[in-house]
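Here the complex is missing one protein chain, while the rest keep their positions.
== chain A ==
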Amino acid sequence: MIDNFLSLLFIVLLMLVAVPPITYLERKVLGHMQQRPGPMVVGPHGILQPIADAIKLIFKEDVIPKGSDKFLFIVAPSFSVFSALLAASVVPIGFINAVPMKSGLLFVMAMSAISIYALFLAGYSSNDKYSFLAGMRAAAQVLGYELPMGFALMAAVILFGSFDFNEIVKWQQSHGWGILYQPIAFLIFLVMMIAEIGRPPFDLPEGESELVGGFHTEYSGMRFAAFFFGEYINIIVLSLVVSLLFFGGWSGPFAKEYPILGVLYHLLKASFFVFLSFWLRATFPRYRFDQMLGIMWKVFLPLSILNIFIAAAEALLVG
């Protein structure tokens, strides 16, 4: 009980503390990939930039637009943070497992389904055309990515025979990493994960160039920050999940003898996927709306359904 509580505290603190450095790293990585230095002014190499950002966000005036639905406007950002933190609480990092759950993977899916209300309600309640369009886009995007993502996970679950993260890693420790068996599921999950977090090239609800700021056009101060906390925590959580499902999680050399090494392996694997999300952002232009829905419904959905048959065959062969 106390163990669980400490783990929960550790995970929540890790998520909240990790976000500011990640925003710094993202801007630095993006900068260097685009051949510019990135933040340079605040502190050596701009390392104090997140602190400056935090101070700015805290002291900024909190504006609630006049014609907005006040209740929903205030509630919307909390959906983003709380769903991300709840999802984080069930994902084990090495031996640190705050809420051991038989259906942990499904729980993460459920929380991702809830997190969309942040964008959707923010878009609706702002009483702003751009925000409203962004809210509609967010809703349509969910309908696009949720099915292929679900089917990709279904294939993985058929192979591993469990929704339990610990069981999944145990399976991989005896059979080898999941990506060896399910490369298609991995690819689909990776793309859908980027779409789920709403990051480029699937950042349609944000769309700075066409929708000003999309769902967060009217938000300022800490409410604005809440959306970004949610988004970045989601990146971390899904990176942890993808490295759990397809890259053996905390398994690695000497991980059994020294459990702390397992935690390190898992975090390292996950940080690669966090980096990958920056990389994709720097590389790809944003999809057009109909293109995104087209590729999801016409390419990824049939592919993910086909992949279920492959997974079933593998499950029969491997046992």
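The rule is short, and it goes like this: a contact is a pair of C-beta atoms (placed from the backbone, for glycine too) under 8 Å apart; a residue touches a chain by one contact, two chains touch by 3 or more; residues count from 1.
Here is the rule we go by: contacts and distances are computed from a predicted model.
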Chain excluded from display, named as in UniProt, from "Hydrolase", "Fluoride-specific ion channel FluC", "Spermidine/putrescine transport system permease protein" or "NADH-quinone oxidoreductase subunit J": "NADH-quinone oxidoreductase subunit J"
Touching residue (missing chain; options A:Leu8, A:Ile47 or A:Leu106): A:Leu106
Contact with the hidden chain (one of A:Leu143, A:Leu180, A:Ile260 or A:Leu306): A:Leu143
Among A:Ile114, A:Val212 or A:Ile308, residue touching the chain not depicted: A:Ile114
Of A:Leu16, A:Leu30, A:Val75 or A:Ile308, the residue in touch with the unshown chain: A:Val75
Residues from chain A at the interface with the omitted partner, ascending: 69, 71-72, 75, 101-103, 106-107, 109-110, 113-114, 116-117, 120-121, 124, 132, 135-136, 139-140, 142-143, 146, 163
